[in-house]
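Note that this is a trimmed complex: some chains were dropped, and none of the rest were shifted.
Per-chain numbering from 1; labels A and B assigned in written order.
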């Protein structure tokens, strides 16, 4: 027999579910039904239609774009359970969360942890409303995987810092309003000389130059800072604390890049479906090519094991409190499997899966090609597979370097 | 590691203590040296029964603890780590066949004895060298079962066989009409060809049309648990070895090429564990078992195969000697990989279950 408090909890849950349903009915524009998520791997220019704008504003008003963030900074203040119900109901209605990007995924959670009260009040609400776009100023041309080797300097000028240097791989730098940046405030110590600074992208002296990728897209920029004045209030944490804060942010990034959920969303059509369409089936409904069928099954088994691992990692970290070790495994395996799937997809489709542009190819075929090419970056950014292997070997397995 | 209940943690710790202290690999070496076809120590099996492991999936009303499959898996994983020889996994699966398909009378008769470890059960399925439950020629007529099962695991110690015939599953007691011929495999454990020649057979009527699949899926998941223990142990042993062995004035563990290979194996092991535990959880929840069983066995096959190869290679020459344990794992690994579905079988079934 259910206890009284259980019954009450169930009532509350149902009441919340009903609240969400009503909200969606009243606010979600029919024309957006099943148009998918606004969250994409890398942000694009994204010009909003009026319907999209209205939906974003409605969600932003409630704070439901960032459902578990505190209400006082514009978040939804929901419990994890409520957030899950919100997601379920959005999915049922063919709706989506219109508020995403680096502000939501990386910068927001980090600022909530390390920012001052003023900083949170200033920066979190616009993220929660989806009004401000953030980009990441971490990588530099001579500091790839060796991130801490960064050279961009921030010189203390009393009331402001004077920033000079060059960043690269700034995702969406050409569309961003603000940049969270790692800068060097002290040359004498590699790690402790790094600080975490927030820079307006329209400040004088900031220039961006999009980088053309092999996929033909230009989602990243080189960003040049020439005598950029940044007010001191834009320093997060203390001077020299940037490396600690920056690494914490990378954990959020890694979780997002590898988490089963978001990876699954990125995966697109299932391989059996693609193969049915391009290779056909036999009389018993099996894929006509038994060897391909075997390879797809091989992939699906490993993909299932990966998703189970992501779930297990979430459960374990909830039960035991922050087991970050497995995040390197998830990043490494999830990105590898994503690339494998893309390679297998284009192989199944033959030349039809290698279209670059123009006639003869469907939009989804062309998008698949770009995704295959762009996906090559997933094992490089956010800590390359090689860096994850080093982390696993050294930190998790205790295989130390030769002294 | 899955999140465990307090009860499960106690069970796991108990199993770990017992295997570490009472049944390390040296015990298996003793059994092997003894050369008995049965290839396990009855006293060890009695100890397992005393600790309640033989009844872990048997309902309380029939003398078991009904702790469930995740609990069973925890124990079997620990046994796998030290290569503890016993018909525990085999007998648990046989009991589950009766739980799923037996009449009340059959349950009342056999389950208490199986749970108490007084009767040992074994599964007799395949009639060919490769797992193929669709190729069964064994027939039953007038309550007498006739057919030959090619490689029955733990046949020597078994008292009761769960036998797959063309029209369903049957219980057959060892005795008249049942003949064993040894089939010594690389693991040097108990395997035999079992000939049934008009042996008295008692049908398992319950459990529905897919009773065979249900029982086989349990065998697959339980086998995968033992493989998980083995893979974990090979990994741990190899890591220890690399941290101790010096070559070119450097501890092997400091060589980056070896570090990255260990990182790969660590990731594979994580996937294998998730897949195997996912199988156990599916059995406990009753949801999605066929697919979960295939994912568990396929990943167990894939990862243990790689782990046993890399384990030898990373140990170098010493890993090739009988004196070191790692080779023993290799020789058991391939037997378990072939049991109840090799990787090709699993992929084929995953595709069929997925409707492609």
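Basically, a contact is a pair of C-beta atoms (placed from the backbone, for glycine too) under 8 Å apart; a residue touches a chain by one contact, two chains touch by 3 or more.
From a predicted model like this one, the values you see are computed outputs, not experimental measurements.
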Chain-type multiplicities in the full complex (formula in displayed labels): A x2, B x2
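Everything that follows uses one rule, which is that only the chains that are shown with their structure count from here on.
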Whole-Å separation of chain centres (CA-atom averages), chain A against chain B: 41
Chain A to chain B touching residues, read off their complex: 272, 275-276, 281, 285-287, 293-294, 296-298, 300-302, 304-306, 308-309, 311-312, 315-316, 319, 326, 329, 332-333, 386, 388-390, 392-394, 396-402
Complex interface listing, chain B residues touching chain A: 1-3, 239, 242-243, 250-251, 253-254, 256, 258-260, 262-264, 266-267, 270-275, 277-278, 291, 294-295, 298-299, 302, 343-344, 346-348, 350-352, 354-356
